[in-house]
Structure formats: C-alpha cells, structure tokens
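Note that this complex is displayed minus one protein chain, with the remaining chains in position.
== subunit A ==
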C-alpha cells in the first residue's frame, strides 16, 4: 500500500503532500485555509491582538475537548459523555466554596480529579467490562448530566474571578488559553513518542495485531480514556473561566462538536489513523465557520446548516481517500 502512489510528483514542493495524506490532515487544513481566508477578508482586524486572543479564548475549550475525543477515537473507541462531563465538572467547580478548597488552584485540582474519575469509569466500563463504548458512554453521559442537575438544579454558583482573570490574561507575553493548548499538545507529542502513546495507536489501528504483539489491550484503552479526560478537565476549566458560574447544560454541545472535529480532522472513526492535531484543526474550522457567518452578515440560523455541510464534505473526502487507498 502506498498512500502517495497515485500522486504525480511534479516537484519537491509537493513532497509534503504525501505526508499530509497519510495523516489525513489535508482536507482539514484546506478547509482551515478557506475559512481563515474568508474570516480575514470579512473582518479587517482579524490579526489584531484583541481579535486573536478573543478567538483563542473562545476556541480553547472546544479544541481541548475535541483533542480529547481524538485520543479516544484513535484507540478505536468513542466517548459520547464528554459534553455532560464538562457540565458536571463545571457544576462541581461552581458549587465549591472557593476559599475553603485552596482557592483557584484547589478548585482546578478538584476539577482534574473529578475528570480522572469520570474517565476511569468510562474506561473501566469499555475496556474491562467490555461494553460497547457508543452505548456505555451515552449512558454514563446521562448519569453525568443527572449528577450535574443534582448538584446545581439551575444555573448559578460562582467561579472565582481569579480564574477568569488569569484565563483572560497572558503569561510571559503569551495568552493563557494558547499556553494551555500548547501544553496539552506538547503533552500528547511526548506521549506519542513514548511506548504508551504508540500502544494507543497500535490498539486502534489493529487490535488483533496489537494483542498478538503482547500489548495489554485493556490497560491501553483505559489509559486513552484517562489521558482524554485530563484534556476534558482543561477544557472544562477553560469554559468555566469564561462563564464564571455553573450551568448543568453548559457542555451539552461539545459532544457532537468533538465528533465533528475528529471527522474534519481526518481521524478515522475506525481508529488508528490520524492525529490529535487533526481534531485541533477541526475545532478551529468549526469555530471560524461561526465567525465567518457572523461577519458575512448571514443569519445565524445558517450556522448549523453550514457546519453540517463542512462535516459532510469532510466525510466525503474521507470516503474518497478510502477508495483511493483500496
């Protein structure tokens, strides 16, 4: 099999193309270029500091949650409870007595612990109990949502301004949301070079072969869930830093957005093929589409329509790619 076999090699500048195709990132990057170009054309101050940092602050939670989904999808599973998990973490954060748990750092530490717990439950159900992830995480999602509603029957609570201010600020001149994304992606890059990260990919691309090679299937899938939910915690903290309050429905839309971003990013839903960078690209595309629609003055009711088109187009690319490989 040669991914680049059918491509005419017209010059060295195109040498990057086969690599892109192998990663599945090509169509996603193309879409990203198009929506970024449109956004720049429609919004003259796109590159202004305020605009860029506003965009990053807006997109960061989605990016982190989409990358989380990507890690799980790469292990050939799915998690439909991410959005409800974000809501639950957010409600926990907003209902904590902020001063009594060690201030912002304590609140964030608890958020991460809760996320790890949720990820462990999902991971155990899927990897060890052998439940199909689609159904199991759909069910746990309902449980997370129910718990969120129990903790916080209506939107309210307080998340300390300190978290919000820090999120909106910069560290060493770099916007904090950008730093969080950089840390997350670096973390994945390190993991991917490590044995555990390679195992996640191996388990996803061919579970049988991975098992034959002596890779512990269950432990690896559980690891994928745990890694993903740490990213979900970061995403939940990032959105909570913007709403500064709790809302049991806050995360609802992230579940589908994360699956969409994974598809746009060229990550095979069958597992094993693609990279979390694809989900980052997918999340950016989804976010920028919304901006383009706004600045083009198109009625917002078209947003979902256009996003749907983008996802269908991404799926189409994927199918074409699959046929070409076959």
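Quick note on the criterion: a residue touches a chain if its C-beta (ideal position, glycine included) is under 8 Å from a C-beta of that chain, and two chains touch if they have at least 3 such contacts; residues count from 1.
Operating definition for what follows: contacts and distances are computed from a predicted model.
From the set "LrgB family protein", "3-oxoacid CoA-transferase subunit B", "Substrate-binding domain-containing protein" or "Indolepyruvate ferredoxin oxidoreductase subunit alpha", the protein name that UniProt assigns to the chain left out of the figure is "Substrate-binding domain-containing protein".
Among A:36, A:95 or A:243, only A:243 touches the chain that is left out of the view. When you scan A:104, A:197 or A:287 for touch with the missing chain, the hit is A:287. From the options A:157, A:175, A:197 or A:276, the residue with contact to the chain not on display is A:157. Counting the whole complex, the residues of subunit A in touch with the unshown chain are 43, 45, 50-51, 54, 57-58, 61-62, 149, 153-157, 164, 168, 239, 241-250, 252-254, 287, 290-291, 294-295, 297, 299-301, 303-304.
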